[in-house]
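Only one protein chain is missing from this complex, and each of the others stays in its spot.
Coming up: chain A.
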Amino acid sequence: MSMLVADELTKLFPGESQPAVDAVSFTVEPGEFIVLLGPSGCGKTTLLKMINRLYEPTSGRFFIEGVDAHDMPVTELRRRIGYAIQQTGLFPHLRIAQNIAVVPRLLGWPRERIEARIDELLDLVGLPREFRQRYPRQLSGGQQQRVGLARALAADPAMMLMDEPFGALDAITRTRLQDELMAIQRKLHKTILFVTHDIEEALRLADRVMVMKDGRIVQFATPLMLLAQPEDPFVAELTGASDLLRQLSLITVERALAHPGLQPSTDETADLTPLHPQDDLRLALTRLLSVGDEGLVVVEDGRTCGRLTLSHLQAVLRDPALLGAQR
């Protein structure tokens, strides 16, 4: 069953002429990492806040695991959804351990379970357990965001809403936290709705990117689709600005095949139009998108060197070291 189904969700703030979110419909499957991307004011935060009902939709409905969210008690709904925001919203008068424990306490977990969970979460987000007794103000911005993440994960919600959680961090801390979030996601398989207006962040993190403009969804597709087949001039402009396509054109198929973490396929089925190891990834991307999941054989001098798939390209996209090396 789908994790989240939105049906014509609309939010019109009182006194406004244009809806902030305009009849938006989409479906999110369990375990998907969705990134909401778009310029300031396009309605990302508004859409997110409708999901945990901090804003009530003006019209339209949405369903969480098949249940109409409007029929759930609002506090219960929110305790089932992790929520992390840019300003962290950590409670300054509570120690780190108490901050993380808020939702489990609201849910009435027994004390020992909460204590064990705090340690587990501190380990997960890479903070030393000694931080339990600190106050938020005694932590750096990046550390505070880690606590915010741990707090959102505390009651093990199936779904997480994250509104520019890394927006206020410097580039290095940001990349590190992105890596860790991806590692956590590989372990926990949450359904994540993540807001950003940073195209690079979106392409790196997302399984699918929801590009928004003026309260509407312009395109909702995988990062590679967005790069290679923008459905709208606005998306083309957005992805064009990212410089990723240019970078892909500088990387060879050979290097992508050698990317660690992916099994080189030994499948030798011949393709009519094989790739060459020295072809660039931009070309490969265009060709791969037209053939689908099975990918394309890479052939050099009549000898098969492997099979390149979209997963290889995705791995490259997520590897700033590989991309950065081409700059």
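In this text, contacts are C-beta pairs under 8 Å (C-beta built on N, C-alpha and C of every residue); 3 or more make two chains touch, one makes a residue touch a chain; residues count from 1.
Note that in this section contacts and distances are computed from a predicted model.
K.L.:
One chain of this complex is missing from the view, so tell me which of "Acyl-CoA dehydrogenase family protein", "FAD-dependent oxidoreductase", "Branched-chain amino acid transport system ATP-binding protein" or "ABC transporter permease" is its UniProt name.
P.N.:
For the chain not displayed, UniProt's protein name is "ABC transporter permease".
K.L.:
Specify the residue from the set A:Pro19, A:Gly43 or A:Pro136 that touches the hidden chain.
P.N.:
Per the contact definition at the top, the residue touching the missing chain is A:Pro136.
K.L.:
From the list A:Asn52, A:Gln178, A:Thr196 or A:Gln247, pick the residue that touches the absent chain.
P.N.:
The one listed residue touching the chain not shown is A:Asn52.
K.L.:
Which one touches the absent chain: A:Val102, A:Ala236 or A:Ala315?
P.N.:
A:Val102
K.L.:
Just checking the interface: what residues of chain A touch the absent partner chain?
P.N.:
Interface with the chain not displayed, on the chain A side: 52, 54, 74-79, 83, 85, 87-95, 102-103, 106, 135-138, 151, 161.
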